[in-house]
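The other protein chains are all here in position, but one chain of the complex has been omitted.
Showing chain A:
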Amino acid sequence: MSCNPAIGGLGKGHLVREIDALDGLMGRVADVAGIQFRVLNRRKGPAVRGPRAQADRRLYREAMQAAITEQENLTVVEGEAADLLTVEGKVAGVHLADGREIVCAAVVLTTGTFLRGLIHLGEKTTPAGRFGEAPALGLSDTLARAGLRLGRLKTGTPPRLDGRTIDFPSLERQRGDDPPEPFSALTKSIDTPQVDCFVTRTTAETHRVIQENLHRSAMYSGRIEGRGPRYCPSIEDKIVRFADRESHQIFLEPEGLDDPTIYPNGISTSLPEDVQLRIVRSMPGLERVEVLRWGYAIEYDHVDPRELGPDLGCLKLPGLYLAGQINGTTGYEEAAAQGLLAGLNAARRAGDTDPLILSRADAYMGVMVDDLVTRGVSEPYRMFTSRAEYRLSLRADNADQRLTPLGLAAGIVGEERQRVFEVRTDALKATSAHLRELSLTPSEARRNGLAVNQDGVRRSAYDLLALTDMTIAKLASVWPELGDIPADIAGQVETDAQYAVYLDRQQADIEALRRDEQLTLPAELDYSGIGGLSNEIRQKLSTVRPATLAQAAAMEGMTPAALTRLLSHVKRGQHVRFADAG
């Protein structure tokens, strides 16, 4: 991990739970390595709750390597991948820099920020994949040779601080949840010691130092061509774009239990070293801080993800799968989710099986892949819950119910998870069924202190859960046996019951989406030949070339009228005729 060693968060926590539901490693490893767990958005509603953990960098690496080593039928070969072997336009293997060749039917390429990586630190630029490591130069040529469109993106990292020189007692403390909530359905408890994070702020002095030195920033001197993310701006960007803000919060996050390194979250920068030191020392608690490593900006190549199919395979180079930052995404969770799908589909290709494709209605993973392959990226792509139109259905708490059956069918879910999943599924079903059987009259409800309309209609315990602030625990005062339902089962059933009215309507939308997903649009469709489309929509369609009607429907500016026109054109295969406009 070269950035902040944190896993999960808003939107990203959903991805971790989904990876876990498909028996991926990230959640389990983060549970071992996590040194501070927090569930974000606790009060904003169950669908946007995001589990997050600060991880110990060393523990995470060790746990991940151990888990990979334990994996049966997996051979790890280390070396620099220099080129792809191709036969008749298809991938046939990998050529390593030391001359070795590995022959295979499918390759997953994950390059991180290494493709023609270029680090900017003040006035200096250094070709590098990340701090202290050489960039990958040859592979960019390989990809360009295959005819893939490449783009250039930028990201940044803050200076790392020496925690032994920080005045923590003077700073605001941020504690984790107690007890910590694990990511993985397989984790019974968090046993790693937990620590606190701290908060400091930028000051007027910080802003002055940055203002005076803007011309020395790689970002502001025009040396960087790649586009950085809007949601992760450098501190220079924040000061310039939001000049009216007097101060910005900076989180001080420990990188490990026995590691003094502190990650100051919020001051990613490409200013020169002397300015970085003045910046950090202008903040409360950091007056005497020492810097262990300087912050920098890094530019790197990525492949336009519109070169990929929904299985993350390259359309122009069958057998090549791409995952992670090479597809224009940012973040460990986004990369891991793609890695899982790309790896699974590469294996399925090698085994001559159809790919597993997740829809926007199945998972955040499906939302992300669909966004990438249909829209491409103009900045590093990060998961947000707002990207999921079926957000109330795609919750972190039901990831297993949504995805584990698909994982089981694909043969990637192990026995232990299958057992845990089945137990949990049975408990959910039994609880819902039981709640639907229990019922009472309005007057009985009133006697038990439950406020319902005195309309004479009998209500089931499940119906009662739709009342504001109703919980299974409260219903246990009427039916004591409900007190025995485990908290996670009760929580999910409560949410389903409370959101039933929205989920039902969303279900209808999802079914419409699935129908539209079945309706494929021919790749060579001539949009200029379709009447009744505005020029703007026509142009967008010609650029995006949606693969299905569902993708067309999701485009900005699309109207039902234009969709109807598109649909009838495709169905008739000829110029659309329409009735009088009146």
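Note that a contact is a pair of C-beta atoms (placed from the backbone, for glycine too) under 8 Å apart; a residue touches a chain by one contact, two chains touch by 3 or more; residues count from 1.
Note that in this section contacts and distances are computed from a predicted model.
Undergrad: The chain dropped from view, which UniProt name applies: "GntR family transcriptional regulator", "tRNA modification GTPase MnmE", "Ubiquinol-cytochrome c reductase iron-sulfur subunit" or "3-isopropylmalate dehydratase large subunit"?
TA: Going by UniProt, the chain not displayed is called "tRNA modification GTPase MnmE".
Undergrad: Can you work out which residue in A:157, A:385 or A:431 touches the chain that's missing from view?
TA: Counting the whole complex, the residue in contact with the absent chain is A:385.
Undergrad: Pick from A:100, A:208 or A:245: which residue touches the chain that isn't shown?
TA: That would be A:245, which touches the missing chain.
Undergrad: Quick one: say which of A:230, A:316 or A:419 touches the chain that got left out.
TA: Answering carefully, the residue with contact to the hidden chain is A:230.
Undergrad: Over the whole complex, note the residues of chain A touching the chain we left out.
TA: Answer for chain A: residues 9-11, 40-41, 43-48, 229-233, 237-238, 241-242, 245, 248-249, 251, 265-266, 268, 384-387, 389, 391-392, 468, 499, 502, 531-535, 537-538, 553-562, 578, 580-582 touch the chain left out.
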